[in-house]
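Let's look at chain A:
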Amino acid sequence: MPSTGNDKTAAAADSTPAATPEENADVIVRFERVTKQFGELTVLRELDLEVTRGEKLAIIGPSGSGKSTLLRLLMTLERPTSGEIMVDGERLWHMERGGRVVDANEKHLRRMRGKVGFVFQHFNLFPHMSALRNVMEAPVRVRGMDGGAAEAHARELLDMVGLAEKADSHPSKLSGGQQQRVAIARALAMEPEVMCFDEVTSALDPELVGEVLTVLAELARSGNMTMLLVTHEMRFAREVSDRVAFFDKGQIAEYGSPEKIFTEPEQQRTRAFLRAVLEPR
Partner candidate 1 sequence: MTLVASVSNIVERLLPGALLTAELTVVGSLLAAALALAAGLSLTARAMPVRAAARIYVEFFRGTSMLVQLFWLFFALPAFGVELSPLQAGILALGLNIGAYGAEVVRGAVIAVPKGQAEAAIALNMSPGLRMRRIILPQAVVAMLPPFGNLLIELLKSTALVSLVTLSDLTFRAQLLRSSTGETLEIFSVVLVMYFVMAYAITLGVRGLERRVSRGLDVGGSWKTS
Partner candidate 2 sequence: MWDWSYAAEILPDLFRALRVTVVATLLGIAMAMVLGLVLAIGRRSRRRVARAPAAAFVEFVRSTPLLVQLYFIFFVLPDLGLTLSPLTAGVIGLGLHYSAYTSEVYRAGIEGVPRGQWEAATALNFSARRTWTSVVLPQAVPAVVPALGNYLIAMFKDTPLLSAITVVELLNTAQELGSQTFRYVEPITIVGVLFLLLSLVSALLIRRLEARLAFNR
């Protein structure tokens, strides 16, 4: 079987996404037996996942398989029913106090949350603020950045996503693709270590998808940003990601390099899914 890349990716190139502790190269996110239930419904089942720093992980799978929930748990928008999530070596929902492990307090959560960024399917831009203010608001109000510096930084980011001249426009005046690009700039402004992209092109008209994918591809290419992308854009996933995880019924059914998953998937259900998704083209 052709192996790709260097040692650490080779070690994780088989189908288990969690490497053994000794081979623990800079893991930035770890899910340990994470289960999430909403009432009677179990959305994630004893999930194990490791993401290394700088990795671009594409998460694909049928609707309702738990992909978005995975990201939302990381962003603390939901809380796991059981299991542990580790970010940068520290527990997310628990902390150590006097040698014991207790529930995390607000201060700990805020600190951990600052390491993660999130871009939503429906953008969620603040409608009462201009694009520039959307991007500046958190750096100034949360990180206490100086107004002038925050503005300069925000303009830089807007320029990077190709919207420099739309800085003073309100979201209602922007197209879906433009809004999503502003949303990406807004998330980046907080300089997180891990970025979550939750089906960020699924709510866009087809002709607007490309401009957002371009930004994402550029982001993947240029930085050491760790990126988790839940997406239905298979071609994009294949081109941009280092690893692909195929989700089904709350668990990772298959995991590996893009080449492997897309050309020689091991599982029947992976094949069935890919066939259904890639066929009508």
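Just so it is clear, a contact is a pair of C-beta atoms (placed from the backbone, for glycine too) under 8 Å apart; a residue touches a chain by one contact, two chains touch by 3 or more; residues count from 1.
The candidate set was assembled so that all candidates are chains of the complex that A comes from, given by their letters.
In this text, all values refer to a predicted model and were calculated from it rather than measured experimentally.
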Candidate from this complex that touches chain A, chosen among 1 or 2: 1
Residue ranges of chain A in contact with candidate 1 within the complex: 75-77, 110, 113-114, 116-118, 120, 122, 124-130, 132-133, 137-138, 140-142, 147-148, 150-151, 170, 172, 183, 186-187, 190
